[in-house]
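Let me give you the structure first, and then I'll get to my questions.
A single protein chain has been omitted from the complex, and every remaining protein chain is retained in its original position.
Coming up: subunit A.
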Amino acid sequence: MDEKPVLTVNVVTPDGSVYENTTDLVICTTTVGQVGIMPNRLPLLASLAIDKIRVKTGEDTFDEVAVSGGFIEFSNNVLSVVASAAERKEEIDTSRAERARKRAEARIAKAKENHDDNELKRAEVSLRRAINRLSVSKK
């Protein structure tokens, strides 16, 4: 059989490797927009947005991993996703994420009331994380 070039994806967090697979396409969202990464690409370093990473597993099927920021590093056909937190679709605790969303919304409302910019920014980040988790788990 003709060998198709593949790349290895590895999602690492401080608590260990969360996801590892080989594929021929990974789509991730960086802070400036989406990139699709295919084998034999130029080495790349990019910072990630709080979003999901989609790893192609079949014709039209994708594995999804929710990441909370971090960065990706691609070289020698190995894509390392280094994030402080990452969860696979199956691992996401929906009720927890839902609670986190409500909490973050409350914090935002409070921060707006007190005009606390720092707190507002932080709360917005946690809200994005929660929404991201929820959106990955729902599909």
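For the reader, a short list of remarks on this structure follows.
As a convention for this text, contacts are C-beta pairs under 8 Å (C-beta built on N, C-alpha and C of every residue); 3 or more make two chains touch, one makes a residue touch a chain; residues count from 1.
Keep in mind that, in the parts below, contacts and distances are computed from a predicted model.
As stated in its UniProt record, the chain not included in the shown complex is "ATP synthase gamma chain", which appears among "Sugar ABC transporter permease", "Cell shape-determining protein MreC", "ATP synthase gamma chain" or "Putative hemin import ATP-binding protein HrtA". Contact with the chain that does not appear here is found for just one residue of A:Thr8, A:Asn21, A:Ser80 or A:Ser135, A:Ser80. Those residues of subunit A that touch the chain absent from the view are 12-17, 30-32, 35, 42-47, 69-71, 73, 75, 80, 82, 84-85.
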